[in-house]
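Only one protein chain is missing from this complex, and each of the others stays in its spot.
Showing chain A:
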Amino acid sequence: MNGATGITDIHAEVRALRARVRADRRTVSLPLLVFGILTLVDSALLAVIATMPESGGAKLTLLLYWPVAGAAGLIVLRDHARRLAARAGVGGGPRSYEVVTVGFVVSLPVLALLFVPVFFVGGYWATLAWPAAILTAIALRQRGNVVYGVAVALALAGLVQGLLAATPRGSAESWTAIGLQVAAGVALILGGRMADRRARAV
């Protein structure tokens, strides 16, 4: 090794190779698209329920949404990764979605118990914390810096959303919280599509 140029070339090749594998596996685009769609569906539910008279059923629907949707989203990702591994011969092993999916489903009873106080206190807020937590788990498992960055941004948006949503139902702030969630969902989908386009260019 005569200088830094050779090493810099190695670093560039390593980065390019990693980008190619990520593109083949769609490890950035697919989680963003799946959780973007789920976030938008949740926003629509929040908006519909905000216009209805308060009822236990509506509150239960909102509380159950992310546990169920989160599991469904992870199962979609896991099945996609399995099909891809069978077809293209890449994926699985230590970077599979298996552990995150099983971990999430197994922890659902504990999460349900954590919800019990929410029934008595009332309200629902910071729903963006759900996709943020799930994307963080995926990013840590797959060592995905982009997905991790998105998850942190979502968590911060969830924090703001929580402050806004902990206001009287139907207030301007609570609608802003729903608007913030719509914006986050759209941003996830656009980010996913952009990652897909970049991946095809690799």
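Keep this in mind: a contact is a pair of C-beta atoms (placed from the backbone, for glycine too) under 8 Å apart; a residue touches a chain by one contact, two chains touch by 3 or more; residues count from 1.
In the analysis below, contacts and distances are computed from a predicted model.
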Per UniProt, the name of the complex member that is left out, chosen from "Carboxypeptidase regulatory-like domain protein", "Tryptophan synthase alpha chain", "DNA-binding MarR family transcriptional regulator" or "Nitrile hydratase": "DNA-binding MarR family transcriptional regulator"
Contact set of chain A toward the excluded chain (per top definition): 1-4, 7-8, 10-11, 13-14, 17-18, 20-22, 24-25, 85, 88-96, 142-143
